[in-house]
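This is the structure, below, for whatever I ask next.
Note that this complex is displayed minus one protein chain, with the remaining chains in position.
Every chain is named by a letter (A, B and C) in the order it is written, and numbering of its residues begins at 1.
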Amino acid sequence: MSKLRVTVWNENLHETRFQEIRDIYPEGIHGCVAGFLKDAGMEVSTATLAEEEHGLTQERLDNTDVLVWWGHMAHNDVQDEIVERVYRRVMQGMGLVVLHSGHASKIFRKLTGSDSELLRWREVGEKEILWVMNPAHPIVQGLPDHFILEHEEMYGETFIIPRPDEVVFVSWFEGGEVFRSGLTYTRGLGKIFYFRPGHEAFPTFFNENVQKVIINAVNWAKPGAAMPKVTLGEIKNPIMPIKDAKENTLAQLNVYKDEE
Amino acid sequence: MSKLRVTVWNENLHETRFQEIRDIYPEGIHGCVAGFLKDAGMEVSTATLAEEEHGLTQERLDNTDVLVWWGHMAHNDVQDEIVERVYRRVMQGMGLVVLHSGHASKIFRKLTGSDSELLRWREVGEKEILWVMNPAHPIVQGLPDHFILEHEEMYGETFIIPRPDEVVFVSWFEGGEVFRSGLTYTRGLGKIFYFRPGHEAFPTFFNENVQKVIINAVNWAKPGAAMPKVTLGEIKNPIMPIKDAKENTLAQLNVYKDEE
Amino acid sequence: MSKLRVTVWNENLHETRFQEIRDIYPEGIHGCVAGFLKDAGMEVSTATLAEEEHGLTQERLDNTDVLVWWGHMAHNDVQDEIVERVYRRVMQGMGLVVLHSGHASKIFRKLTGSDSELLRWREVGEKEILWVMNPAHPIVQGLPDHFILEHEEMYGETFIIPRPDEVVFVSWFEGGEVFRSGLTYTRGLGKIFYFRPGHEAFPTFFNENVQKVIINAVNWAKPGAAMPKVTLGEIKNPIMPIKDAKENTLAQLNVYKDEE
Partner (left out) sequence: MSKLRVTVWNENLHETRFQEIRDIYPEGIHGCVAGFLKDAGMEVSTATLAEEEHGLTQERLDNTDVLVWWGHMAHNDVQDEIVERVYRRVMQGMGLVVLHSGHASKIFRKLTGSDSELLRWREVGEKEILWVMNPAHPIVQGLPDHFILEHEEMYGETFIIPRPDEVVFVSWFEGGEVFRSGLTYTRGLGKIFYFRPGHEAFPTFFNENVQKVIINAVNWAKPGAAMPKVTLGEIKNPIMPIKDAKENTLAQLNVYKDEE
């Protein structure tokens, strides 16, 4: 079986601008994530905001099975054209794993169709405990039923998102909030997983359980091995005979067609 | 109890351009739909594409509990600014009932976050049978367990939409296709119902069962009577005390803030 | 409009056996719940374990729109015949609101089809904070986006239940756990709401927000006003003509029929 082809996209601004963040992620968050995905046997490349076309050329996306997305400060600097390109690939079946503040990215907001940038937040580095909702889900295999992150940014409900296909994790925060922290969606033919943790000021992506979640999620989100070719558009010949068609409709349709 | 305030929006192009369609809907599709909603005791107004701001001023939308949408030929002529305005009202809780080819409208595509314009279709006026999936759903009260439309346009699966909150109807078509014909979604605080039938070349909106569905759907989609005021954004004061905050995070955050 | 007919069922053992509990609920938990439902304009009666047929005669159930259930110590003392009777009424459309330790009752386990008695628990009277997941849901109207119960029993995930139709509340517990505290299900034609709080040793049912939730839930769970009459069983005459039936099948079927 050929290797899963993963592209890890990162804004890569905090790491380049602040020594404190660089101390935590010397190779950038993308470097850290790409590292443990490679170790899991995947074929991984990275892309960042500063690269031409943000590193997400059509060719690159056409050769990506699953895209991982981390962004925070500069959502608005991502070009609409690239967002549209990523969107089209998700519609075609590319998987997408959105991390942490990626909930407010253009691509996630476009895919959810909701104000998913809206939630409570607090950045004091409090304790977070993630709880597994469904132990049978592929994304939680190999994890304990809960795990602790000593210091994280808080995200709290109410989170303005569409009802997910499935809630995989719910987080507890020391300050009294809860959050649906692992969410699956399907859009077009693409599978999407949103995972809450991963604030840049903490070494979250070095946490072994976080790494397991992301490895599992990438595997889960990969496109189907042999998706049905779906026929869309006008189907002139019905499968079954139609007895009492209103023919004048068809004629009329042609008028519209010429006009359009 | 004050009356439900409904706005029925219609493209109103087929009715004005083609005598055959005007013969079916002399007052336009919007006039027909507004009529039976008024008879059901609602406060109803209409709006069309040709009006200034498509008849959907901010004031009008601010005074609309549920918006009904019919469009077909001219989805692209709807201004993005108006789409954005409708979207914002749905986020705030305005209900939206999307009819027939409205599945391909800008507003429905923006809200679903998927290629919901994609499906099979055939316009020969074949027979459609709609089946109720959940007899307990508010939208099917007063209906039989199935009803027949003698002539309709066919829409067939695979329909490229996100998993709905609930599938209320599934349609059978004479030519061999099926379609998820009644779908509920939640986006932001707004409830959305998509209902498939309603091709302009057939008197579908005069069908008593179709009218019941739309009346029920408008009632179902109305905003909550007393929605919780949701607190969003930064919450500096936690509900519960936090013992071991990583203070340097906060400091760092201020640096970003200045820069942004 | 005629009043909603509600029956509040309570095991009524803690209240009769322990003075400490009687001090909290002098009229029993059923008396307390019935009281605020009456104040909300409903027609309410109560029933308890010790009554003949546990107070749930067929006639009583036939005249109940929504049944509220509280049980804890004595789930196994509820007769199977009565459980089956309640089950049949839920299938026909009676609403069911299951409170607190009712998650482990025979009727809830039968309806969920899962080990819903399984969860973490701790009974030290810790703080619980309930968070609203969907502000547009009928059950949360009139509530704040979160509310606090100073002392409650803890229930924690992983809760072994089927995926709910919707998660309405998630609870935060002081000891570090979270719990899906408000769950909707549909079974047959009946709507079901499970609500977590309500340990007998605390005055939870006197809490104004808890009362609002239960009032809203009873209203939400009531049967549809005019449910479609569903035709079930053998349908000899198809709606549409069938051209190429395999007649020998029918003949064979008759053989089975005789034998059965």
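Note that a residue touches a chain if its C-beta (ideal position, glycine included) is under 8 Å from a C-beta of that chain, and two chains touch if they have at least 3 such contacts.
Quantities reported herein were computed from a predicted structural model and do not represent experimental measurements.
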Sort through C:Ala50, C:Met73 or C:Ala225 and give me the one touching the missing partner chain.
C:Met73
Where the missing chain touches subunit B, by residue
129, 131-135, 145-146, 156-158, 163, 166-167, 170-173, 176-178, 180
Contact residues on subunit C toward the hidden chain run 14, 17-18, 20, 73, 91, 110-115, 118-127, 150-151, 153-154, 156, 158, 160, 162-163, 165, 174-177, 185-189, 201-202, 228, 230-236, 238-240, 242-250, 252-253, 255-256, 259-260
Listed in rising order, the subunit A residues that touch the chain left out are 93, 127, 129, 132, 134-138, 140-146, 148, 165-166, 174, 186, 189-191, 223-231, 239-240
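Everything below uses one rule, namely that only the chains that are shown with their structure count from here on.
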Please indicate the chain closest to the centre of the assembly, with centres calculated from CA atoms only.
B
Between subunit C and subunit A, is it the same set of residue numbers doing the touching on each side, over half shared, or a different set?
same
Cα-centroid distance, subunit A relative to subunit C, in whole angstrom:
36
Residue numbers in subunit C touching two or more further chains are 129, 132, 134-135, 145-146, 166
